[in-house]
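A protein chain is absent from this complex, but the other protein chains hold their places.
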Amino acid sequence: MFAPAPFLLKNTSVSQVMLQVCIALVPGIAAYAWLVGPAILVQLVIATLTALIAEALMLRLQHKPLAMFLPDGSAIVTAWLIALTFPPLAPWWLVVTGTLFAIVIAKHLYGGLGQNPFNPAMVAFAVCIVSFPALMSQWPSIGLQASLIEQINIILGFSPRIDALSGATPLDAMKTALKLGEGGIDVAQLLANQDIYGNFAGRGWEWVAAGYLLGGLWMWQRKLITWHTPFAFIGAVTLISGALWLYNPAQFANPLFHLFSGGTMLGAFFIATDPVSGCTTPRGKLIFAAGAGLLTYIIRVFGGYPDGVAFAILLMNLCVPVIDLLTQPPIFGMKDKA
Amino acid sequence: MDILLAIAIMALGAVVLGAALGFASVKFKVEGDPLVEKIEGILPQTQCGQCGFPGCKPYAEAIAKGEVDINLCPPGGMEGVQKLADLLGREVKELEAEEKPKQVAIIDENTCIGCTLCIQACPVDAIVGAAKQMHTIIAPLCTGCELCLPPCPVECIRMEAIGENLDNWKWKYPVIEIKTEMRKAAPMMKAA
Amino acid sequence: MLMNLFKFKGGVKPPTNKTQSNTLPIAQAPLPSRLIVPLHQSIGGTPRPVVKAGDHVLKGQLIGEADGWISAAVHAPTSGTVLEVAMHVQPHPSGLDAMCVVIEPDGRDKWIAHGPLDYAAMAPEAVREHLQQSGVVGLGGAAFPTHGKLTASKTVPMDELIINGAECEPFITCDDLLMRERAEEVVRGIGIFRDLLQPKKVLIGIEDNKPEAAAAMRAAVDALNEPFLVIQVPTLYPAGGAKQLIRVLTGKEVPAAKRSTDLGVQCFNVATAYTAWRAIAHGEPVVSRLVTVSGNVHAPRNYEVLIGTPMGELLKLATPHPDTDGIVMGGPMMGFLVPNEQVPVIKATNCLIAHSDRVFPPKAPEMPCIRCGACAEVCPHELQPFEMYWFSRAKNFGKTQEYHIFDCIECGCCSFVCPSRIPLVQYFRFAKSEIWAREREKNAADGAKTRFEFKQLRDEREKAEKAEKLAKVAAAQAAKKAAEAAAAAAAETAAAETGAPGNDSAAPESKAVAEATTLPDATLTTVDAEKEAKRAAIAAAMARAKAQRDAMPAKNTEAVTIEQQRAIDDIEARRAVLAPAAVPGEKTE
Partner (left out) sequence: MTHYLFILVGAVLVNNVVLVKILGLCPFMGVSKKLETAYGMGAATTFVLTMATGASYIIDHYLLIPFGLEYLRTLSFIVTIAAIVQMTEMVIAKTSPTLQQTLGIYLPLITTNCAVLGVPLLNISNGYNFVESLLFGAGSAFGFSLVLILFAGIRERVEGADVPVYFRGSAIAMVTAGLMALAFMGFAGLDKYQ
């Protein structure tokens, strides 16, 4: 006889959690599709399909019940994060490769849902940017006049990869310009370029980031995430960028620019908050996210890649078991000794 | 000339390092073998001799020296073999003899003639009694080694498997199939 | 409110489901067809049966005698005939059997002679003794013998006595009804605990979803003019856990490794206080208790039930719906499905819930843990359940202990909130019982090892002594023979010297030599034979003396007084402690 207490359960499930994460991504995606181009929707579809097929295949190989695991939605969240971090007009096979890598190697080799030590979406990004640096750095200029059909053709490789694609992200553009300028160029001058830069960060992109921020705040309000991770992530980016900006405003962009550029908002609310590969103790979350924020800034400003979120998250993923171990909160009745 | 110089320098180095090592080996000499104790900690201490050694310690010593295999201890079971393999970095091997459930010896007190032979045979002093008087097993102390069986002239000792009771009952590893269990309970209520 | 309440971390708010059963007053359950009274109903030693099949017993008659200090007596719940003393299925998740006294009621429900005790004249020790003899145990569910908790720590002053009327588990309302209807007796019972423990304050904690109970208790406290404080605590599961209630009322946190008296606080359930009062004021042992019958039934309500009543018979009083497919004993958070409906109500049974899929919807299948940390947020002991789960699942028990698995109170909050529907508590129970089993095995192995080593030592010593003795006997014999031979030789030589010197003098000498050489361990010559004989005589004398010495203590031990025996035992015990140190020394001998 087996007695499974408790008999009452709260009405929650993994699928619900994942579904809400997807809903929270919608404002950001909407801004993305509106301001940057509808191609992102195509990429989302490609990534989602690939993820679901790969997930089903891997579950099948491991003789796990498809009906139970496929609807959990974790693969969809991973796929969406991959699509949102890749260039919107990246060729279809790049997104497929990244997604396959994420689902098969980063997730299912470790046993699937809940067991992967690394964030699958970030593994996909890191693998692709290391393997295909050129393709991963081609971002369309904002205001690219191309219809959805044209964009799909570009993604599917039917149309040539036109020159308008060879742009860079606002972050990358600034880094390259500052490097080439050898100190002769002022950040303020660069920001004046209205083709690339908008009100406070990258043109168009700033509103996408704002959309993520909105979705993230909604998740916090729904108690899907705690305040620790986004707070520490954003706090760390603000602190280090603020300090360097105050030290030399000509060479370092202001904190607002860094907060709304690249993957900062997406990372702070959607990637660093991944419970599976992130820290779980409250203090651990603070350390994890602050470390990720710091590394993000360091890699994007001093390192060799256009943005640092993926590597920063992966590097902090490495430290998670040790951080968790060192930040165990004192338990009931043992607080005086600790 | 060069080659001589090279040899001389290497020899010098060898002498200096050798002297340092020699000094260290005297200064930091360690006595005893902590490994034997660790192995003995894994062995179940039934002292049954099924491994071919008179007791667990001699077997532990033999394992530490690498003279025998680690799969000679049936009371320790496969779990014991696994632990020994982990400790010693050796391959896990199937047990030589088959694994038996834990058991306890029971003396049929009506048949016992009080010969004390089993008392002498018991390695862990789990049998009490005196000459010409009935003997009995102190069940909690019995390791189930069966060494008392052969000496008994009237064959009044038998082994009994230790069943599950409320004292040694363990919670089972959770299984997912909860529903089937509940269904089993259904007819009982219908009958009521 | 005058008091400043504290909070414990975590906790959940499951639907309380209490209103179904707390509207009707307590009803008396009728006599069942037979009563199965388990002997082991409290934590500690199993009481020894003092009745046998065929005996006629009266209500309240002792049937199981407490075994040891942490153990409580068991009594016949009604008058009738003992059918058997045998193994029966227990209300325990294992579904295993244990020794029970089965009584067929005679329908008269005749009490054994009993009456009030002269409480004012009783020494505290006598009160505790009487509570043990009356079978008073904690009725909140843990069933710890109450008398064992009624001794204050010698070093820490008793600050607070907590009376637990929180009753935080959903569905259960038996304490609620008890406090509403029998508040005065509860308060008088608390008075007994107060007298024994002498605390500075007495705090009665009641969840704020039971205003009637709190009002009744306040009225009773006022009527009896006691200085007890009735405090309403926020409704939050598991506020009724002893450690949580202590925390809420006093701010003290009792860790798993400590007793609450070490922190100057002790906690009792209201129903325990009630039974203690009945035992003292009326001389009635614990033969019945209040049980909430709820869940999938037409008429949920509270019953006063005799211990030993089969649960199925009790459930029928409330007319279960036809789709009922099991009985849960205890609340929905910590209770368990009983093995069958024949299992009896015991002292720890506070609630029966008829189980059906309508009341408790079946759980969706277990998914993998996504480490969301919801369990850690609700854990009232601030543990990391998902980490303990991870390592329990991998059977890495050492790690589970590093994450303080033994501080888990198995309240079920973590399982309640888990989005993956993982039966976390089951994993923890599994890990805990595995660890206990290993501990037991380890202790048994260590004991076997020391006994084995001691036996070996003994065998060696005996062998050595035997060999020594044999050698001495042999030496003595040899010496004797040698001496005889030498004497003969000497006589012959003397004769030869005096009478016939010359040719035959060599013959006896060589004979003596020959004789000497046949002796075991010596090639004696006639010259030193005499010396040897002397030495042998000395050795033999020494051996005799030693034998006498050895015999002496043996003679003594036959007539040792109890004190001497105790002293010997003491010495043996000390030796046992020193044994590891002594062993190498003895071996080198």
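Chains: A, B and C, in written order; residue numbering restarts at 1 for each.
To be clear about the criterion, a residue touches a chain if its C-beta (ideal position, glycine included) is under 8 Å from a C-beta of that chain, and two chains touch if they have at least 3 such contacts.
The structure presented is a predicted model; accordingly, all values stated were derived computationally and were not measured.
Undergrad: What are the shown chains in contact with the chain that isn't displayed?
TA: The omitted chain makes contact with A, B, C across the full complex.
Undergrad: Which listed residue (A:97, A:115, A:137 or A:327) would be found touching the missing chain in the intact complex?
TA: Touching the chain that is not displayed is residue A:115.
Undergrad: Looking at the full complex, which residue from A:127, A:217 or A:256 touches the chain that isn't shown here?
TA: A:127
Undergrad: Which one touches the absent chain: A:139, A:257, A:270 or A:305?
TA: A:305
Undergrad: Residue by residue, what part of subunit B touches the chain that was omitted?
TA: So the residues of subunit B touching the missing chain come out as 2, 5-6, 9-10, 13-14, 17, 20-21, 24-25, 27-30, 34-35, 38, 89.
Undergrad: Identify the residues of subunit C touching the omitted chain, counting contacts across the whole complex.
TA: Its contact residues with the unshown chain are 368, 390-391, 393-394, 396, 399.
Undergrad: Residue by residue, what part of subunit A touches the chain that was omitted?
TA: 61-62, 105-106, 108-112, 115, 117-118, 123, 126-127, 130, 295, 298-299, 302-305, 308, 310-312, 314-315, 317-322, 325
Here is the rule we use: only the chains that are shown with their structure count from here on.
Undergrad: Counting only Cα atoms for the centres, state how far subunit A is from subunit B in Å.
TA: Result: the chain centres lie 53 Å from each other.
Undergrad: Provide the C-alpha centroid distance between subunit B and subunit C, rounded to the nearest whole angstrom.
TA: Between these chains, centre-to-centre, one finds 27 Å.
Undergrad: What are the residues of subunit C that contact at least two other chains?
TA: 93-94, 337, 355, 363, 365, 423, 426
Undergrad: Which residues belonging to subunit B are in contact with no fewer than two other chains?
TA: In subunit B, residues 172, 174, 178, 181, 185 touch at least two other chains, as defined above.
Undergrad: Quick check: in the complex, which residue numbers of subunit B touch subunit C?
TA: Within the complex, subunit B touches subunit C at residues 40, 43-47, 55-56, 123-126, 140-141, 143, 164-166, 168-174, 176, 178-179, 181-183, 185-186, 188-190, 192.
Undergrad: Can you list the subunit C residues touching subunit A in their complex?
TA: 8-9, 12, 14-15, 93-95, 170, 243, 247, 253-256, 258, 328, 330, 332-337, 339, 353, 355, 359-361, 363-365, 367-374, 376, 380-384, 386-387, 403-404, 407, 412, 415-421, 423, 425-426
Undergrad: Could you list, by residue number, the parts of subunit C that touch subunit B in their complex?
TA: On the subunit C side, the touching residues are 40, 90, 92-94, 96, 98, 312, 315-316, 320, 322, 324-326, 337, 340-341, 355, 362-363, 365-366, 423, 426-427, 429-430, 432-434, 436-437, 440-441, 444-449, 451-452, 454-456.
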